[in-house]
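The complex appears here without one of its protein chains, the remainder shown in place.
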Amino acid sequence: MRLNDLLEQKKAAIVKQWFNMVVNTYSLDTSQFLKNQKDPFANPVGNTISQGLEPLFNELTKQMDQNTIISFLEPILKIRAVQVMFSPSQAVSFIFSLKETIRKNLEKEICDNKVLNELMLFESKIDEMALMAFDIFMKCREKIYEIKATDERNRTFRAFERAGLVAESQEDRLCD
Amino acid sequence: MNSKYMFSLIAVIVLISLAYVGVEAAGLQVIFGIVIPYMAVLIFIVGFIYRVMDWASSPVPFRIPSTCGQQKSLPWIKHSKIDNPFTAGGVIVRMFFEILFFRSLFRNTKCRINEGAKISYIWEKWLWLASLAFHYSFLTVLIRHLRFFLEPVPVCLQLLENVDSFFQVGLPGLFLSGAVLLASVTFLFLRRIYIPQIRYISLAADFFPLFLIISIATTGILMRYFTKVNIVGVKEFAMGFATLHPTVPDGIGSLFYVHLFLVSVLFAYFPFSKLMHMGGIFLSPTRNLPNNNRAERHINPWNPSVKIHTYEEYEDEFREKMIEAGLPVEKES
Partner (left out) sequence: MAALPKSDELFSKINYKPPQSGWMDTPAVLRDGMFCYAAKPKSVETLNLPYPREWNPKNEDWLLPENWKEIIYEGMRDRLNRFRTFKIFMDICVRCGACADKCHFFIGTGDPKNMPVLRAELIRSVYRNDFTTFGKTLGRLAGARPLTLDVLKEWWYYLFQCTECRRCSVFCPYGIDTAEITIIGRELLNLLGLNIDWIATPVSNCYRTGNHMGIQPHAFKDMLDFFVDEIEEVTGVRVEPQFNKKGADILFITPSGDVFGDPGTYTAMGYLILHHYLKVKYGLDITWSTYASEGGNFGFFTSNETMKRLNAKMYAEAKRLGVKWILGGECGHMWRVINQYMGTMNGPADFLEEPVNPITGTKFENAKSTKMVHIIEFTADLIRHGKLDLDPSRNDHLKVTFHDSCNVARGMGMFDEPRYVIKNVCNNFYEMPRNCIKEQTFCCGSGSGLNASEDMELRLAGGLPRANAVKYVHDKHDVNMLACICAIDRAALPPLMDYWVPEVSVTGTHEMVANALIIPGEKEKTVDLRGEELPGK
């Protein structure tokens, strides 16, 4: 596997550039904070992204184990699902940034036409991962709507129901 | 190009040129050496007092310290006397550390879990360190300048100078404070330029005093080490200034007037600007009050009288339901 060897060789650079592209989807001042603040508790967003990208990259070069991929994609997408400045397409677009990063890093090899076939296969894997990301994103959004819909019910109605009481004014509010 | 700092930079350059041309070409030594400095000092003193009095004229309706440590409660629980003061003494200690050591700025505790976290730890300390270096070197420089205004020069000042010029490099001795001042103020400036978050929140009013202080320090250093200003003349001028018999001695060069003018601008600008944090920190109600509200009542001078929904009104509305539910009532139906 020639391509895999190349990718392995340039992994550090590729993952680093990929990370920068992902955090650059935030506004400038925020992206600097995400990059520079290394404390995982002061910077959960940047930390989650940086923790996730390398394993994801590794999976692409291997068998694409679904569970592993989900376990690393999910934390990132969970965050992007609550950051409403992203549209759904923007939220998952970071996967595609990897294509550009790889093309940039393998420019010479691609022009020499040595790895093109392999690269196309590899890019299909990226597409596949993007689709998985979209599924996860949708699942997160659905979860948010479920929480929205049941929050009030869980909190007050459940207790009321247990007690067999539903007070008037509360009913008013929920019906409004 | 950032218009915010360009404006401030240009403003300072204009000020420098103004003084230089004014003295060099127009011969306005009296204006730049006597009139403007006196005015600046006057504006500073009156303005500073006015601002502080103005703050003080607004009452503190509530006692709302930010508590940064364990409250005083049960006798066997260790009370954090400084970070959560209960007495005036505790407040004084808290303020002492806040004002002299910038304790809050120091507080950024970063835990180090992964590699690299160390970087953020050090980085946070830089702001605290640079601020501390800046303020203390500025203070030292200011105190050192008193030698020009006092005759004979007090022993303590001599002592300070000896310590300050510890690293003697030829003559005249190099003052550490000047170098530290210039270095730290440059750091604070670069920070505003290079950290995007800080650049984003910075205003022209944040750059102006930085450029001003950089220029003041630079002109001062130039005079002392390079152009070798006529010290005797400067002393004569300063003594005259301090004793209200101002004179304009010959042969002290335009650089001195530029330096003096920039200092005057800084003094005059001070009361109108964020530099007033020097006075404000003493009055900050989240820091200068004890957290003892539950033990000693704080008085709000304008405590409003408000309409309250009384128990009687409440019972009138719900009496029947209350009786039915077996709840005690004041008036049976």
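Letters A and B name the chains as they come in the text, with residue numbers starting at 1 for each one.
By definition in this document, a residue touches a chain if its C-beta (ideal position, glycine included) is under 8 Å from a C-beta of that chain, and two chains touch if they have at least 3 such contacts.
The model shown is predicted, which means the values in this text are computed figures rather than measured ones.
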item: Full-complex contact with the absent chain, from A:Phe33, A:Phe72 or A:Phe137; value: A:Phe33
item: Among B:Tyr20, B:Phe102, B:Phe187 or B:Tyr225, residue touching the chain not depicted; value: B:Phe102
item: Residue of A:Met64, A:Met85 or A:Leu121 in touch with the missing chain, whole complex considered; value: A:Met85
item: Chain B residues that touch the omitted chain in the full complex; value: 7, 51, 54-64, 66-74, 76-78, 80, 83-84, 86, 98, 102, 104-105, 107-111, 113, 127, 131, 195, 197-198, 200-206, 272-274, 276-277, 280-281, 283-287, 291-300, 302-304, 306-311, 314-315, 317-318, 321-322, 324-328
item: Interface with the unshown chain - residue positions in chain A; value: 25-31, 33-34, 37, 39-45, 78-79, 82-87, 89-90, 93, 96-97, 99-100, 103, 110-111, 113, 143-144, 147-149, 151-152, 154-156, 158-160, 162-165, 167-170, 173, 176
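Convention: only the chains that are shown with their structure count from here on.
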item: Geometric centre distance via CA averages, chain B-chain A, whole Å; value: 44
item: Contacting residues of chain A [partner chain B, same complex]; value: 28-33, 36-42
item: Residues of chain B defined as touching chain A within the complex; value: 110-120, 123, 195-197, 199-200
